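Below is one structure, written out as structure tokens; the observations come after it.
Not every chain is included here, but those present sit where they belong.
Each chain carries a letter (A, B and C) given by its place in the written order, and its residues are counted from 1.
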Amino acid sequence: MAALFILLKAAPEEEQHVRFARNLAQAAAAQGHSVTLFALGEGVYNLAAGLGGQHGDYGISLDGQGAVRVLYCHYNAEQRAVAERIPQGFESSATSQAGILVARSDRFVTISA
Amino acid sequence: MPVKSVCAVVCRPPVGSRDSWEIMRFSMGLLAGDLDYRLVFAGDGVYHVLEDLPPKTPEGRDSVQRLLEDSLDFDVEVYAVEEDLAARGLQPRDVAARVEVIPARRVAELIRQADATYFV
Amino acid sequence: MAILMISALPPGDGERRARLVSLARDLADGGSVQLLLYGDGVFNLVAGSRAAGELAAGPLELYAVADDVAARGLDGRLIPEARPVDYDRVVQLVLEAERTVTGV
């Protein structure tokens, strides 16, 4: 089994990238690989609770079915004032931790708008 | 086999959006993992290495110039593509110190040497 | 007819610039076409660049937001055809134009 690190730097608006990141992460996890998804920049918006609103047609759920480890850049979340709206299951992190986790991974792919 | 080397190729312009700022900041974090990290400016990315780029944006925050300086101070190898500079009317003398100007074909070599490369 | 185009087109997107110049040619017939560049779009006007050559060859009056030129360290480096403008002048350009074309 391998370890995969995915950097997601795309807003919910950019559905193609968020969808690709989510589906890649879930497929790898389902195969038994260790998967880390790190949300950077606009990517942190994907983790904020309540996306979709009453209309429910906005945002792609990143809930990892337990198997995908999801972290986000706390600095970016604070800038956007969404830090307190990110659910518990997602881990507050920093770019230095991301660097350490990349070094422990077998593959590192970025997904960006 | 764990990732040991990473190459970032920045092709977007430097000031109008925070895109490249964010990815340069992220990439600095790779040094915490002791990864070999190289930074290449190509296409519109070459405007990042302009010697005269002001250190502050109009709103007073640090511009990418500061991140470029930080990268160089941490001994990150920084490259800019010669042909892309020339197409934009920029001369080697316009390029900030410690940035190496390379021909476009060298980019493929740098990519072959890195386990993971990402374009921005 | 006076037509004002407003754009922040990235200089590396040559196809988009070609489309803009070609459109300006079609529009210029019997009137003037102005192109106001802001943000990273002002990089298109650097003297000696391919982009500036293409834009200067078109039937365009060229304007650049002066603040954005300064923010990129480009004072004194634009082609002479490019006129730096402040926001008061931008307002004037918008109101004097009979047609506006944005995001081009």
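Observations on the model:
Here, a contact is a pair of C-beta atoms (placed from the backbone, for glycine too) under 8 Å apart; a residue touches a chain by one contact, two chains touch by 3 or more.
Owing to the predicted nature of the structure, the values given are computational and were not obtained by experimental measurement.
Written as a formula over the displayed labels, the whole complex reads A x2, B x2, C x2.
Heads up, the rule we're going with is that only the chains that are shown with their structure count from here on.
Averaging Cα coordinates per chain places chain A and chain B 25 Å apart. Centre-to-centre separation of chain A and chain C, using mean CA positions: 39 Å.
Centroids of chain B and chain C (each the mean of its C-alpha atoms) stand 27 Å apart.
Counting only residues that touch two or more partner chains, chain A has none.
Shown for chain C are the residues in touch with two or more other chains, of which there are none. On chain B, the positions that touch chain C within their shared complex are 11-17, 43-44, 47, 50-54, 57-58, 87-90. The residues of chain B lying in touch with chain A in their complex are 1-4, 6, 18-19, 22-23, 25-26, 28-35, 115-116, 118, 120.
Of all the residues in chain C, the ones that touch chain B in their complex are 8, 10-12, 39-41, 43, 46-52, 67-68, 70-74, 77.
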